[in-house]
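Structure first, commentary second.
All protein chains but one are shown in place.
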Amino acid sequence: MAYQLSKAESSYTASGLLLSQRLDGRSLLDYRPITVEAGVAPTANGSARARIGDTEVVVAVKLDVKKMGEDGEGGRCVCSVECSPSAYPQLDRDSLSDLSADLSTLLSTYLTPIVSTPELLIIPSQLYWQASVDALVLSSSGNVHDTLFAAVRAALWDLRVPRTRGVVYEVPGGGDDVAMGEDGGSSVEKAGVLDHMRGMKRGAVDFDLVDGADDGTPLEGRSDLPVCVTLNLLSPVFYLDATIPEELCAPTRLLLFIRPSGTLCGIHKLGEAELPPAELKEALQEGVRLGKELGGAMNARMGGMGGKRMGPFS
Amino acid sequence: MSTLINFDRRRVNGPEKSAPPLYFDDDDDDDEVEEEDAQPSSARPSPSQRVGRAPSSVRPIFLETGLIPSAPGSAYLEQALTKLVCAVYGPRQLKSAVSMSSERGTLSVSLKYAPFATPARKAPLRDAEDRRLSLRVRAALAPAVRAESFPKAGVDVFVHVLQGDGEDALVCAAVMAASAALADAGVEMLGLVVGCCAVRVGLPGTGPRWLDPCEEEQRRARGGVGVTCLPALGTVADLWQWGELSLDEVDEMADECRSKCDELHHVAVKVLLESAKRRLGRS
């Protein structure tokens, strides 16, 4: 966009990459140092900060109780990514908000199916936890996507879902709302109950929060949460974790969302160049291998810092 | 479900809040509708038999160019229930001074749904989805358009969806209509872009793959792949994937889509040839 590379610098960087030489001495498939820290925001249900090189993203996940059908189909997960102006000093206000909007859409596209797990259902077909995922890009020196998704992954790893217990009412057939509320005979606030009962006849109608020693249960499948690997394709080579000049040299960039078990959860292409199918195939294969590796490494690291979480906020 | 948060004085306004009707089967309990949404699709046995179509069938496409005389290039596309119009304006002067220094022209794509284009009415407010699909269509067209042939100027592609049936299929249809309209407008391109998509239903490894899924099929699917390519050059313009698929499945589906794209390319070429002949005959 607004950031431009002079022709000389671009060709210098590109010819280096074609010879497998990078300005910072890394090999093509090396990452810069990755730091991930979970539990950075004590008031969130899950949070994390990720840093790759000098790119830094903070993510907080908050859970809210929502009624089914309130926000339509896509309401399971609300994502918003904000790019700090200091991270992109070269962008004007409009481009910055476009960038934020595009990252938000990307995040929500690939995260919504992942977050739509039964674990976030409170009462099937009625109430669920809606995850609000808020990310802030604090600084950018290339590879924002990988950093963003690393932070999101760590925040979801850190996420604790409050324990709940369903409350069941005996409902007399055909009674009106007031009768139902009284028959419930529970200490739960009645007005709230009535709202949930509209047009419903059986099963649990409300829930209680369960007090426990901890602050909730972590997501069951968290070790298989996908990672994002961005492959920068500069035919015939490809390289990982590009710095800003290196990103500008790549005509095509492929974002791959890969579970550590090897399943692909998303492919997204950036860049305005077309690709020969054979090259694409090779890149996908290599990308999946790298994604499994990265996911495995992250799992090992996150598992080791289980006790690092800060105290819950209640 | 449309909630007018702000009263919009530029439009005729309805009630503050309205909801689509809830249906019931005349003799049955009406809770059914709600529960369908709540069940994960794997809970219901998804019949691996496709209803009414062969697994690798692409719904027949009707494409015509030049239907909007006031636009330099235009196309109308109909594919089963999907109906969309596309107009191309430009190259024309850009409003912003930012891109004036650029050696390449600017290609902008804007896709819009008519409010009645989907089963649930879309209130005509600014919609994030439109931007997402616009970017997807743009990603497919950008590799083909020779933006260096109109420096400092802009080409605008507008797609208006009158009815959609399946999001991925809609993107593919919009890409095909847009590239035909670009050609109709005489914008220089490396080749025509066409797209095809596929979904996989059922459990990993076993379920069949269906090309060109409709809305219902896309909702039921475990994952899907979309490919747009330039069959004339044998290259891929854009590839996207969603859901949960193995690498082998993605490869297979992408390959099948690409070979289908070759067929679609013939359709688009034929339409353009005919319209060119018409135009020559007229002048």
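Structure notes:
Letters A and B mark the chains in the order given here, with residues in each chain numbered from 1 onward.
Going forward, a residue touches a chain if its C-beta (ideal position, glycine included) is under 8 Å from a C-beta of that chain, and two chains touch if they have at least 3 such contacts.
Assume contacts and distances are computed from a predicted model.
From the set "RNA polymerase II transcription factor B subunit 3", "Exosome component 7", "Ribosomal RNA-processing protein 43" or "Mitochondrial outer membrane protein", the protein name that UniProt assigns to the chain left out of the figure is "Ribosomal RNA-processing protein 43". Residue B:Ala87 is the one among B:Leu63, B:Ala87, B:Ala153 or B:Ala268 that touches the chain not shown. Residues of chain B in touch with the missing chain: 2, 8, 10-15, 17-26, 30, 67-71, 74, 81, 83, 85-87, 89, 92, 110, 112, 114-119, 121, 124, 156, 158-160, 162-164.
Just so we're on the same page, only the chains that are shown with their structure count from here on.
Spacing of chain A relative to chain B, judged by their CA centroids, is 26 angstrom. Of all residues in chain A, those touching chain B in their complex are 2, 68-69, 72-73, 101-102, 104-105, 109-110, 113, 116, 118, 121, 124-126, 199-201, 254, 259, 262-270, 272-277, 280-281, 284-285, 288.
Within the complex formed with chain A, the chain B residues making contact are 1, 30-31, 34-35, 37-40, 98, 120, 128, 131-132, 135, 139, 142-144, 190, 204, 223, 225, 229-230, 233-247, 250-251, 254-255, 258.
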